[in-house]
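A protein chain is absent from this complex, but the other protein chains hold their places.
Now for subunit A:
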Amino acid sequence: MSKKIGVFVCHCGTNISATVDVEKVAEEAKKNNPGVSYTTTYKYMCSDPGQKLLRDKIKEEGLDGVVVAACSPKMHEHTFRNASKKAGMNPYHVEISNLREQCSWVHPDKPTGTEKSIDLVRMMTEKTRKDKSLNPIKVPVTKRALVIGGGIAGIQAALDIADAGHEVVMVEREASIGGHMAQLSETFPTLDCSQCIMTPKMVELAQNENIKLYTWSEIEAVDGYLGNFDVKIRKKARSVDLDLCTGCSSCWQVCPSKKIKSEFDMKLGNRTAIYIPFPQAIPSKPVIDREHCLLFKDARKKNIPPNDSKVCRKCLDVCPIAPVKAIDYSQEDEIITEKIGAIVVATGYKELDDTSMYGEYGGGKYQDVITGLQFERLASASGPTEGEIQRPSDGKVPEIIVFIQCVGSRDPAKGCSYCSKTCCMYTAKHTMLYKHKVHDGHAYVFYIDIRCAGKDYEEFWLRAVEEEGATYLRGRVSRIYKKGDKLVVLGADTLTGSVVEIEADMVVLASAMKAQDDAEKFAQKLSIQYNKDKFFSEIHPKLKPVESSSAGIFLAGTCQGPKDIPETVAQAGAAASKVLALLSADELEREPVVAKVDRLPAPIFSTCIGCFYCKRVCPYGAIAEEDIKARDGSVIKTVARVNEGLCQGCGLCAATCRSKSVELAGFNDEQVYAEINSVEFS
């Protein structure tokens, strides 16, 4: 059945009409093209009257195919498909001919532009002729969300989703939730204590009945698709039964391994082998660090079994829980599967702690050259010095302290090319915290630029300079060396054009925020894209800032790029609202532009030869292997199958398939060849 096709050519103001003779394009579309029964031009097809024109003409002229010659389909394909749907036509009979981005904007010359536009429109007319009716794919939704990461981003997203009445599963790989924010002393620009504003949220999360919390756990695998994920969670052996333990603290008080560097204190303080990371930990129940625990060390190195009387079992002995003790050395990793509808990734960042590439800053050799997060722990009341600023080497209160900004950041040669965004502010805060605690101390900051673009941020750093008296030196540091118990810092001040030499007691490096070490592996597990710095990518930097490249997976916080707490919380809220929109429907409608591997009657079953090249190229993990079985259950052949829920319609599989067994709906071979054949090559 031949179609009645309408061609609507848009002027786009003068964007198209300045370089393309739109009237001629419309006229030519009708010539030698028996299927085209109606053509017109309009100033703005995307405007309300433009859409009305489309709707009216579909009805009046009885059109069953439409070509809109306008801008990129990325802009308004959706608009015109909706309009035609309203007029009672299958929306997938609408094709867009891109006259703006692909023609008028790139060709200065009107005759050439017009000629090319005529070709472009004819190509789309030919494609439209072969358009088949497609219907949206409906997928059921599991109304539960997974939040990966228990820092401030994850906590905020989980609370927002749970408060709306949906179940949330939170997975945190450390022994407690809290993340980096729990480590901070005070927060800019208000200088309120980080833990004071953080712990109420942590407690709220722990008490929320809609939230199921897995700490000391990691994501093993994510299968399935939007609305229907199957998530495997590895619950690492904690060696402590969370249901039985009351967090009485007896065990970590008797633990003989007391000199283990605390990760929470950025290695400035010590912890025991059975420990809670910090006093306000949630859950406030310990974990045994099997690498350092004497019992496990003996078992590993000397092959002494855990039940031998010679090994250290002090924690078990002291545990007051009866009759079954809360400590269980025989616990093993457990794999749990959860059914999930939508996922929020909030896995956070890692501070650049290895500065060995910066020989000029001591290359990580000097004890009194510390990082920003280490300074946070020094300044924190819960830190190793209980909030007194003491230098790590000898506990002396530094009289002169030097801060160096952009360590690792804005250094494409050795570190990262990007700006870590938070360091200007936290360094200004550090100078204030220091001056509040050491009144007659001197704070010097080496900087390249001051980037304090945020509400009340500029005022905050100026306060550090004008009221607290921090001295900012515009330049870099060339060398730090030891002289007696001092660290001599050599640098520059480009504003005076001079070299600077400061005899300091302590140096703080404002280290870059980096992606987690395992970010790349993790992204591959979830099939989400990431950038060159291993930060997870949003689909659109402006208009889709929390959507990952995989449908149903959203991003929150610093796993997507460096950001501060206010921004992280806002993004977490945004991710939560996207999750809630998904979970609010019982069924989801998805674009039917998906690939399909053919199925034929016996004895062929499918032309697929089972090479699975398609599986290798699919960026979304949408291709599965399927056994075609005989009645007796024996496998006749193994062929590819596309999971419609995961497929994003990119067409890589169709292009790769050697036996032409894959068809992409809306872009099948017949359509693409019809487009190509319609071009008149001169």
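Simple rule for what comes next: contacts are C-beta pairs under 8 Å (C-beta built on N, C-alpha and C of every residue); 3 or more make two chains touch, one makes a residue touch a chain; residues count from 1.
The rule is short, and it goes like this: contacts and distances are computed from a predicted model.
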Checklist outcome for this item: The chain missing from this complex carries, among "Xanthine dehydrogenase YagR molybdenum-binding subunit", "Fe-S cluster assembly protein SufD", "Carbohydrate ABC transporter membrane protein 2, CUT1 family" or "Electron transport complex subunit RsxC", the UniProt name "Electron transport complex subunit RsxC"
Next on the checklist: For the chain not shown, which residue from A:V106, A:V324 or A:L495 touches it across the whole complex?
Outcome noted: A:L495
Next on the checklist: Among A:E466, A:E520, A:E589 or A:D669, exactly one should touch the missing chain; which is it?
Outcome noted: A:E466
Checklist entry - Which of A:Y329, A:Y444, A:F554 or A:F612 sits in contact with the chain that's absent? => result A:Y444
Item to check | Residues in subunit A touching the chain absent from view | outcome: 400, 442, 444, 462, 465-466, 469, 471, 473-474, 493, 495-503
